[in-house]
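I'd like to ask some things about the structure below.
As you look at this complex, bear in mind that one protein chain is not there, while each of the others sits in place.
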Amino acid sequence: MAVRVQEADFDLGTEVARLTSGNTSIGALVTFTGLVRDLGGADAISALELEHYPAMTAAALERIEAEACARWALQESLIIHRYGRLEPGAQIMMVATAAPHRGDAFAAAEFLMDFLKSRAPFWKKEHGADGARWVDARESDEAALNRWT
Amino acid sequence: MAVRVQEADFDLGTEVARLTSGNTSIGALVTFTGLVRDLGGADAISALELEHYPAMTAAALERIEAEACARWALQESLIIHRYGRLEPGAQIMMVATAAPHRGDAFAAAEFLMDFLKSRAPFWKKEHGADGARWVDARESDEAALNRWT
Amino acid sequence: MRVLYFAWIRERIGLSQEEVSSDAATVADLVAELRAREERYDLAFSDMASVRVAVDQELAGLDAPLDGVREVAFFPPMTGG
Partner (left out) sequence: MRVLYFAWIRERIGLSQEEVSSDAATVADLVAELRAREERYDLAFSDMASVRVAVDQELAGLDAPLDGVREVAFFPPMTGG
């Protein structure tokens, strides 16, 4: 169970190796990595800027993680979320969940992602040729929370 | 879109880096890793032996992968499955799915896993203190296929 | 009380945080006070459906009481992940 909020990049392989190292009771490990997506053409972006609320962010992520650990039999979990200015293709964040069985690991990872999307205090600004614009929250992301109630 | 059946171990970080390298249109990447789980105590195992049907395996995995690519808007996918004798804690297999949005990447990874469990020609034998036993297929794994029909 | 602004609310107001002396009983009262100050505040809070609030770093509603509160933050819907 760990949460990290950082400007620096992370290495998925290293993080996962650390999570499972020495624990032979893990049967299933799920990871999600979010990347800066550049659609090119008229929507081409040169950078994604991530602003957050430092005093609140870690606590919000820890609460989301604790909720996942209360719902599923997780042996390990990890949330890393970056902030600052990121290039297209850069890693934005990752979650990892480890459990005896795959169902729990998948469900917990999806749960973490659904809550991170709408309940973690981050805001994204896309920089493109025509200037910059704040990314709107998607209604589908808010709706995705309902499946966990 | 790639399938590998091998005795050798694999490195999750390397595989994922290769999958996403140079493609800035990927927004979401999901991985699943299956590990040799040792519950210890009376059920302690010293090794897991994976037998497969070489002439059929790659084709079966490719069919499962093609079906996932037909159902979801995947940009990349990868299945690696090992065979041979594995120690507790060792990696058995992995899948990775990359898509513009997280919903597709998660669904496709779960679909691949559900089909690999019951439709990929592998058989597992656990070696423990009391000898060896073939792992039974779980009814829940067969039932898991129904949610995709 | 410290008041924080994030994302386009921060940009519209032109401040990331400020100290505010207020007797506002609720978040809604505080918003009304701020809007009355200057047009940039009025503009930032013109569509409260697009504004989220945290009181002492916990998500809260517009009716949340401010008694004893040290920090109020205003921001658009979050876009993490």
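When the chains are written out, they are named A, B and C in that same order, and each has its own residue count from 1.
Going forward, a residue touches a chain if its C-beta (ideal position, glycine included) is under 8 Å from a C-beta of that chain, and two chains touch if they have at least 3 such contacts.
Please read these numbers as outputs of a predicted model, since none were measured by experiment.
Colleague: Which displayed chains does the hidden chain touch?
Modeller: Taking every chain of the complex into account, the missing one touches B.
Colleague: Using the touch definition up top, pick the residue from B:39, B:59 or B:73 that touches the left-out chain.
Modeller: Spelled out, the listed residue whose C-beta touches the missing chain is B:59.
Colleague: Going by the touch rule given at the top, which residues of chain B touch the chain that is not shown?
Modeller: Residues 34, 51, 53, 55-56, 59, 81, 92-93, 113, 116-125, 134-137, 141-142 of chain B touch the chain that is not shown.
The working rule: only the chains that are shown with their structure count from here on.
Colleague: Counting one step for each move to a touching chain, how far apart are chain A and chain C?
Modeller: Counted as steps through touching chains, the separation is 1.
Colleague: Compute per-chain Cα centres, compare each with the mean of all protein Cα atoms, and return the closest chain.
Modeller: Chain A is the most central one.
Colleague: So, comparing C-alpha centroids, which chain is the farthest one from chain A?
Modeller: It is C.
Colleague: Rounded to the nearest whole Å, what is the centre-to-centre distance of chain A and chain C, using the mean of the C-alpha atoms as each centre?
Modeller: 26
Colleague: Report the inter-centroid distance (CA atoms only) between chain B and chain C in whole Å.
Modeller: 48
Colleague: Centroid of chain A to centroid of chain B, CA atoms only: how many Å?
Modeller: Chain centroid spacing, chain A to chain B, equals 23 Å.
Colleague: Please output the residue numbers of chain B that touch at least 2 other chains, ranges allowed.
Modeller: 102
Colleague: Two or more other chains touching the same residue: where does that happen in chain C?
Modeller: 81
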